[in-house]
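Every protein chain of the complex appears in place save one, which is left out.
Each chain carries a letter (A and B) given by its place in the written order, and its residues are counted from 1.
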Amino acid sequence: MPLVRNEAEIATAARGGSEARTWPGAENLHVSLQNVRMAYGERSVLKALSCGFSRGRISVILGGSGSGKSTILRLIGGLIHPQAGAVVVDGQDVTRLSERGLFGVRRKLGMLFQGGALLDSYTVFDNLALPLREQTRMSPGEIADQVHGILKEVGVTDADDLLPGQLSGGMLRRVALARALIRKPVILLCDEPFSGLDPVSIKRIEALLVGINQQYGITMIVVSHHIPSTMRMADRVLLLLANRAVEGPPERLREGADREVAEFLNEGQ
Amino acid sequence: MANAIAQLGNRSLHVVRGLGNMAAFAASIGLAVVTPPVRPEAFVRELYKLGVLSLVIIVVCGLSVGMVLGLQGYHTLERFGAEQSLGALVGLSLIRELGPVVTALLVTGRAGSATTAEIGSMVATEQLDGLRMLSIDPVRLVVSPKALAMIVVMPLLTAIFIVCGLYGGYLVGVGLMGGDPGLYMASIRTSVDFYNDVEACLLKAGVFGVLVGLIATYRGYTSAPNAEGVSAATTSTVVMGSVVVLLADYVLTALWGV
Partner (left out) sequence: MNRSPVRDLVVGLFVLAGIVALAYLSISIGGFTWHNHGGLKVYADFSETGDLTVRAPVVIGGVRVGEVSAITLEKDFRARVDMILDSALQLSTDTSASIVTAGMLGDRYIELQPGGEERNLKSGDKILYTEPAMILERLLGQVIYGITKGSDTQPSPSSGPKTKSGGP
């Protein structure tokens, strides 16, 4: 089913989505960090972070550079291990899993990297077909159908034989998003999906993410530094400040009594 | 003083840990190579990148080394009136030592550094992390075809180097110095024995292939994820690879009892 694409529909979908959601309860946490301490050598990034991300909601992680936003995504994906604490993904503590165990958990995850992280010597088609070829027994025809299907959903056509280096920034992001979704994950992690894009592309990607969340109920954890889109699409915001983390619905945080938080959220306007 | 000793201890532990990591890495490559699924397309692509693209440098250097051996050898042998042994001199030098060692050094510099740079840049652009998030083992998909190709390519390139070297010696000894062509070839044939010489040469080439393949891929895989890190890793491959090849050459020569 094609997703909305024209300007008016984008605006409606975004606004309409945020108002319709309810605030999640603790028992609905799909992913949570419990007392996590993460340091790179001498440099401590997360001190004793506990937070949760609700099932089916869009959560946005905000913070200054070096505050540990991308670190949280990498911890959830099991790409790095914390010095202390637990990272629970759909009921499993990924800090305790071996690489093989992690491969299992990652089936439920899709990650959209900041630079796309597509294999630069493979075509767009081969990049998307790779996990299907490696891990399923689908026939070439079935694989082609699934690849073309997901590409159509993200609005990319006629790019099968292009190499990632030949794609524009927005298109690259969308292809990378398609790859993140091709295994039908239940949790989508996005690392700065809007960075380096022009305002039109930003709105497009935002509408895409919101649409996917509404259609498939995928839990989304998005790291971003773009305040306007955050205010529009987030159900909850996790703001990482110098010595503390603040969590809550975006509007309430912006209008709240905490001055530092309000300032941060107003900076982008 | 105590601080310096502590530093030394720290450094040594660091080196040992590094060796341990490399051994574990080698084991995972070995496992990836022998377990299915097999990836012929990736392997063939690597054979092209590592082998075919190294042909020019191997042929040119092989010819040059052979010609120099011919020239130097002829002048030296002339003093003892032993010009007819030129073939033996060129052949044995190439087959026992120069063939495997010089080939390995050239391959380390060209193909080894290219491999490190390629894997390193994949680390820097998060491509390997991307694969991990798709539950695909990057060692299996990216690293093992490269390592395996290096092992296969080394003996092949060594043989081509040696044949070019023999021809280079021929060009000088027969073409330039006017020696007898039949004598040149006969001299090689009588002095070179398969079991003592050619077998040793192949063994060396194989071992060098394993070592260089391991070092090049490991350095790329563990490089820091930025441009500086990739550059440092590439340099390290060439330096470490060259040193290890020469050390291994000594060990193998001594063990083979030549």
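In this section, a residue touches a chain if its C-beta (ideal position, glycine included) is under 8 Å from a C-beta of that chain, and two chains touch if they have at least 3 such contacts.
Worth saying up front: this structure is predicted, and the values here are computed from it rather than measured.
Visitor: Of the residues B:Val101, B:Ile151 or B:Leu202, which one touches the chain left out of the display?
Guide: B:Leu202
Visitor: Using the touch definition up top, pick the residue from B:Ala32, B:Met67 or B:Ile95 that touches the left-out chain.
Guide: Checking each option in B:Ala32, B:Met67 or B:Ile95, the one touching the absent chain turns out to be B:Ile95.
Visitor: Can you tell me which of B:Gly120, B:Pro138 or B:Pro155 touches the chain that was removed from the display?
Guide: The single option touching the absent chain is B:Pro155.
Visitor: For chain B, enumerate the residues touching the unshown chain of the complex.
Guide: Interface with the chain not displayed, on the chain B side: 41-42, 44-45, 47-48, 51-52, 55, 91, 95, 155-157, 159-160, 162-163, 188-189, 192-195, 197-198, 201-202.
The criterion applied here is as follows: only the chains that are shown with their structure count from here on.
Visitor: So in the complex, the part of chain B that touches chain A is made up of which residues?
Guide: 37, 122, 125-127, 129-137, 141
Visitor: Once bound in the complex, which stretches of chain A touch chain B?
Guide: These residues of chain A touch chain B: 74, 77, 79, 99, 102-104, 106-107, 109-111, 113-115, 117-120, 130-131, 134-135, 179-180, 183.
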